[in-house]
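Supplied in structure tokens, the structure appears directly below.
Excluded from the complex is one protein chain; the other protein chains are retained at their positions.
To keep things simple, chains are lettered A, B and C as they appear, and every chain counts its residues starting from 1.
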Amino acid sequence: MAKRGVMEVSLIFPEAEVIRRYYRGLIYLAARTCYSEKTPQQIWDEFVSDKVPPERVMKLIEHVVESGHHSTIEHISFTFAISGVSRALSHQLVRHRIGVAFDQQSQRYVKYKEPPYVTPPTISENPEALAEFERLRDESETVYHRLLEMGIPAEDARFVFPNAVATNLIMTVNLRQLIHMAGLRLCTLAQWEIRQLFKLIRKEVMQADPYFGKLLVPKCVPLGYCDEKRNEDEHCRIRPHKNSVFRVWELYKQGKLKEVE
Amino acid sequence: MAKRGVMEVSLIFPEAEVIRRYYRGLIYLAARTCYSEKTPQQIWDEFVSDKVPPERVMKLIEHVVESGHHSTIEHISFTFAISGVSRALSHQLVRHRIGVAFDQQSQRYVKYKEPPYVTPPTISENPEALAEFERLRDESETVYHRLLEMGIPAEDARFVFPNAVATNLIMTVNLRQLIHMAGLRLCTLAQWEIRQLFKLIRKEVMQADPYFGKLLVPKCVPLGYCDEKRNEDEHCRIRPHKNSVFRVWELYKQGKLKEVE
Amino acid sequence: MAKRGVMEVSLIFPEAEVIRRYYRGLIYLAARTCYSEKTPQQIWDEFVSDKVPPERVMKLIEHVVESGHHSTIEHISFTFAISGVSRALSHQLVRHRIGVAFDQQSQRYVKYKEPPYVTPPTISENPEALAEFERLRDESETVYHRLLEMGIPAEDARFVFPNAVATNLIMTVNLRQLIHMAGLRLCTLAQWEIRQLFKLIRKEVMQADPYFGKLLVPKCVPLGYCDEKRNEDEHCRIRPHKNSVFRVWELYKQGKLKEVE
Partner (left out) sequence: MAKRGVMEVSLIFPEAEVIRRYYRGLIYLAARTCYSEKTPQQIWDEFVSDKVPPERVMKLIEHVVESGHHSTIEHISFTFAISGVSRALSHQLVRHRIGVAFDQQSQRYVKYKEPPYVTPPTISENPEALAEFERLRDESETVYHRLLEMGIPAEDARFVFPNAVATNLIMTVNLRQLIHMAGLRLCTLAQWEIRQLFKLIRKEVMQADPYFGKLLVPKCVPLGYCDEKRNEDEHCRIRPHKNSVFRVWELYKQGKLKEVE
């Protein structure tokens, strides 16, 4: 059972077995349909009757992913149950608009008995800050319940809830959008909580299918460089900064760099 | 094997067994998450351990569908293989933008040996028209192959292909968008070919799960009336025309209609 | 200048003069392009040289709006500045995904000196509730500033901010989506704050162009009936309930209603 205010992510659908049997096939099917005179039914029959060597399937999938033929990976989706995230996170998360569906616990309709809370690490690591935070948190819960008792509707009483109050979501997202979201949210510059969420999402996908899990990386990995606006010296070293890469390239092109023996 | 130029639709994913086990549960999960203090993981555990009576699941699903809480039905999707439809149809079909993914046979990249064709019924039923149509169809195929032989690239040779040339698609669509598309395309005023496509789509869904199949109806069915711009006397009688319904309502409100014994 | 915590909406772009000169023309252009052998350039030249009588323009616009040919009204957009709305409202507002763009004041990046607040009317009308609310509001502001002083980053200190803290947004939305949003949010069942927002939006559009303003109505108005799930007797009377309308229609069809002399 989920603990109060602890972030938890579960891959609800599909189960690993369904992913294993169908998901690579669906991408293969979508890609082959584009380039073949065969009907998709013929292509799929070959796939499900194991007439296509798995290496050939994987080779085509890797090709479409790397070459940016990303419509093909919109056909497979993952549904996650997410609990114990702050409303600060959820407000940010639901800004994603395409290839993704959300349902979220409603503060209008749920009358909370004891709402769970998210505590930022910078606060939990600072005893003085934590004391202030917990005092306010308890106070807001008390006021919330008093307002309900006075007959204020839940949809108005929740105006006193802080951003720290945890919320739950169901999120269904296709692979194309999931790669895009992970690319942004796994960046070391992303807000700490949403980054943690995508680490848990990656872990869940990795357990179900390591090939798909490995596609969930910060955007600098497929790009080859970091393109965030920051001082090159400060940045996180997952990949070199764009400016560094192209400074070297410019020197090379101008003949100012030579191979050493 | 698919016959040349015959429209075929297959529900590729998920198979009926997966739909039966999970799809109602996913909608139930999404809806309950909104209104419950429980985490989605708790709600899902109850569902998969059969602690929720199926009637209760269905009652909630019917409620969210009827009440327009349609975000909940964006979590389930269907992937169809479509073959033997004209490029006239596909140009129209891919205008749908939301909650739907397409991959389509490419006339740029496929060098056709013998492209299949779609013949409109008004033409196949008229021998004189059919003769003209078939002559032109064969002629365009001949010219296509001659252009290829002259070294014209396939992406330019296809400029001679008529709209009647058949194409294949993979379409993945969530239930919300599928209901919307069916609502438009099953209307008796829709173009005959795309209407036929959605009849086949409905048949496939119906076979996999009759509850979801029955949701695929012309939009007049949930609306209760036909709102197309046409003469009331001409229209198709699936539902009364909006104007008729409200003319009766106005008379009733003005006290001009009375119950007869 | 905007007052603290008072909701304000301004139509920023385009100004009334630009709307007057171009917006009807753009819808006319889009609709005529679909049905004419003329090029859109020819159609537009006729429009801007005043060769098309304004009545003909309006007749075509009214036709496409009523007949549901709504792609044509996606070509015109409105940009609003919105201030003094709660984060409860904004979290709901940004769930709209299509034909709409948002930028919002960031609680991660803005270090607030004195954040404005929104007070729900049910609270401001209840002195006891208001006292609790204001005490908590002031307390959370104090804690926020203390956390900042302790070196907690703004993005974490804001975890203590209640939903009542006001935020600002820029929203650009095309007419199709604006009509859809207004249809939902002007319903008397909508949350009071978002309903107030759309009343102000309608007022702004009305001032700039009454024709477009009048299109912003609760969804029951174009539907002809209320389709919300509620007891027929309780509902708001803008339009009759769907069930009432069709009960009368059924009686009429069965011959149980007759015209009285």
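We take it that contacts are C-beta pairs under 8 Å (C-beta built on N, C-alpha and C of every residue); 3 or more make two chains touch, one makes a residue touch a chain.
Here the structure is a predicted model, which is why all the values come from computation and not from measurement.
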Omitted chain's touching partners, listed by label: A, B, C
Chain not shown: contacting residue from A:P53, A:G68 or A:P210: A:G68
Option from C:L29, C:V65, C:I123 or C:A208 whose C-beta touches the chain left out: C:L29
Of C:P40, C:P54 or C:P121, the residue in touch with the unshown chain: C:P40
Interface with the unshown chain - residue positions in chain C: 1-2, 8, 10, 12-14, 18, 22, 26, 29-31, 33-37, 39-42, 44, 71-72, 74-75, 77, 79, 81-84, 99, 101-106, 109-110, 112-113, 168-170, 172, 174
For chain B, residues in touch with the removed chain: 86-88, 90-91, 94-95, 97-98, 102, 107-108, 118-120, 122-123, 126, 128-129, 132-133, 135-137, 139-140, 143, 146-147, 150-153, 155-156, 158-164, 191
On chain A, residues whose C-beta touches the chain left out of the figure: 63, 66-68, 97-98, 223-225, 227-229, 240, 242, 245-246, 248-249, 251-253, 255-260
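The definition used in the following text is that only the chains that are shown with their structure count from here on.
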Gap in Å, rounded to a whole number, between the CA centres of chain C and chain A: 30
Mean-CA-position distance for chain C and chain B (Å): 30
Shared interface positions of chain A, touching two or more other chains: 102
